[in-house]
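This report refers to the structure that appears directly beneath it.
For this depiction, one protein chain was excluded, whereas all remaining protein chains were kept in their positions.
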Amino acid sequence: MSSSSAPSSVASRLEEGIPAPAPPRAKSKKTWWSWGLLVPVLVFFILMNVIPTIWMLGLSFYNYTLTSAGDPQFIGMDNYTQLAGAGPLWLSLGRTFTFMVLAVAIQTVLGAVVGYLFWKSNKVPGRRLALTLLFTPMILTPLSSGLFWRLMLDPVFGVINYFVELVGLEKIDFTTDATLAFPAVLVVDSWMWIPFMALMTLAALGSVPKAELEAAQVDNLSFWQRLVHVIIPAGKFIIILGILLRTIDVFKTMDLVYLMTNGGPGDRTELIAVALYRLAFKSFNLGYSSALAVLLLFIAIALTSIYLFVLNLRSRREAENA
Amino acid sequence: MADVRVDGISKYFGDFGAVKEVSTVFEEGTVTVLLGPSGCGKTTLMRMIVGLETPTTGSVMIGDTDVTRVPTNKRQIGMVFQYPVIYRGTTVARNLELPLVAAKMDSAARKKRIDEMAEIIGLTDVLETNVDRLDNAGRQKVAVAREVARQPEVLLFDEPITNVDLTSKLELKRSLKQLFTELRQTIIYVTHDQTEAMSLADKIALMNTGRIVQLDAPRVVYDRPDDVFAGWFLGSPGMNFLRTGFVVEGSSLHSPLLASPIPVGAEAQHATTMGIRPEQLTASLDEQPDHVRAEIVDKAITIGGRMLLGVKVQDLEIKAVVEHDIGKNASSSIWIKLPQENLHLFDAHDRKIEAGLQSVG
Partner (left out) sequence: MTSPIHDSPVVLPEENAPSQRNDKERRLTISGVIAWIVALIFFAPIFWIFLAALKTDNTILAYPPKFIFTPTLENFAALITKPNVGLYFFNSVFLSVGSVAIAIVVSYLAAYSFSRFKPAGTDFLMFLLLSTRFVPAAAFVIPFFQLFGILNFKDTYVGLLIFYVMFSVPFSVWILKGFIDGVSQRFDETGLVNGASRAHVIFKVVLPQVKPGLVAAFVFNIIFVWNEFLFNFQLGGRNTSTIPVALFTSLYDGGATNWPYVASLGTAYVLPLAILIFFFQKYLLVGMTFGTVRGEV
């Protein structure tokens, strides 16, 4: 990203004690345009992002439960101190972290394999249709994925259990089984997002200069030599961006779990976003859940910063190599 | 080392014939430059030789082996690309080493080979430098060294100095020339730049619209072009062509451009085009007996400091490259002569006619 033009602004000139020259007309016209064009977005942004954020921040300092009578009470940092001591929430944050590591690892590795496979077969008949079939899972709303999988995982008539019985096991109720619910969610999440990592892998492979691949072919380099010296140097940034996007997404994962297991059995599949939703709309503890929302907001901002950092790193590297 | 033969080789992309029925031999130990304008099929021909493109018809032989169906990595060919290819994130030495590792050479031999190569190409000082830090010229040197170090049967160069900045170009060209002389390898070198071709080639294979037009030593291609295209493409500016303004009567050639008729062989009957290189006609400020007077219609300066004139005799316009003094001092007219040994005649298919013109000179 380019640096802003702040140093030459009128304000900074005044601070430095330099008398501001009368701004040329063209300049002020430009300023007018630059902000004028932004007004509509800013209006929406303030209305739909800034105000709700401030509202949320405000709420987090109040004791406010919808189900109990009485006005909200200002309690300062109490919600936050309560948050710091809330075992179950930290557990679910830890669980989210476990889920994240497993999901991202599985999806990155298998996504890379699938992406590589499609890259190798770039001349397969009907490739576009095949890619459409592959990519459809990731384009579905997680809610519908959860729904579709419920039909397949149903303990009574589900097709998965049919195969389970075929291999000689007994029927399993995956979504309520204490040990299998978490892996079941992980599998469905991976079904949705392996295609995404395959997409990122395809993009990464597509960003490798053709001549480098051909040179490696002429030089008869081994698969590993190609991977380490040709493919990874060119494609790594896109893969890292993909991994980051997946990481961010795990923190957002709510509807899928909500629909498949509702966080259960017990709290076995309660990821942090599910916990937040439950707090807000099951126990109606708005003040406390807002405090948690603020925490998640900070995590999201931190992850966004990392994401943009990598993005900038990539564009800078590309500029250097151009 | 081996020669490369292509036989009836074609490449069609849909209806577009990039290379059409080319049969030729790239001789052992010879630097053959594939020269032609962009889109003439030279790169496609080279890519079929290395195996990066599958021919639509025809075959490729390296030595006595038919490699048409052999994958690229088994062909024993080295190739330097237009875009300087380096293997990133590692040192220059490691770049040279990777193909040797792939070829299962033992480490002592690798080390020896790399040091030799670095010495020849001038990379000794940067062997331990990370290749990412080199500029394009440096990277291309690494690519050349890497391919030469593999000691393949044949070495291919696809416009290797195009993506290098102007100052490094000359230096890289010089080191390639030196390298080629030392190697005595079978080398096929693709370029669209005629000066590059003239200085590097043992043989030039001139290509146009998917075919090899002429394959000869550079001087021969220049002095005795096989067809109109060869005459036009080589030289700057290219040869003058006259579709009208000359006649062959019996055994003599008449033209307003000639002070007197020139004796020609019987073949000249079929001539439809007459050609002469702008730099090969003689010019004078004063009237000369065997010269004709030409009106000057255009003037420009050439890079070499000579003058490029557009001159006109009756309604025949031709280009003439003349000494600076003559060009500068000439005002409205000049005296020119078209020496017989520099005249070329072509038939209706634009092919050269042997009319005995050159034998006199």
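Observations on the structure shown:
Going by the order they are written in, the chains are A and B; count residues from 1 in each one.
Definition applied: a residue touches a chain if its C-beta (ideal position, glycine included) is under 8 Å from a C-beta of that chain, and two chains touch if they have at least 3 such contacts.
Not measured: the values here are computed from a predicted model.
Note on the undisplayed chain: of the listed residues A:35, A:74 or A:90, the one touching it is A:35. Note on the undisplayed chain: of the listed residues B:24, B:209, B:252 or B:282, the one touching it is B:209. The residue from A:61, A:174 or A:251 that touches the chain not shown here is A:251. If you put the hidden chain back, the residue from B:6, B:40, B:86 or B:117 that touches it is B:40.
Across the interface with the omitted chain, chain A contributes residues 1-6, 9, 30-31, 33-38, 40-41, 44-45, 47-49, 51-53, 55-56, 59, 114, 117-118, 120-121, 123-141, 143-145, 147-152, 156-159, 162, 191, 194-196, 199-200, 202-203, 206-207, 238, 241-242, 245, 248, 251-252, 254-255, 259, 272-274, 276-277, 280-281, 286, 289-290, 292-294, 296-297, 300-301, 303-305, 307-308, 311.
What we mean here is this: only the chains that are shown with their structure count from here on.
Interface residues of chain A facing chain B in the complex, by the touch rule stated above, are 209, 211-212, 214-222, 225, 228-230, 232-234. Residue ranges of chain B in contact with chain A, taken from their complex: 50, 52, 71-74, 77-79, 81-83, 85, 87-90, 98-99, 101-103, 143, 146-147, 150.
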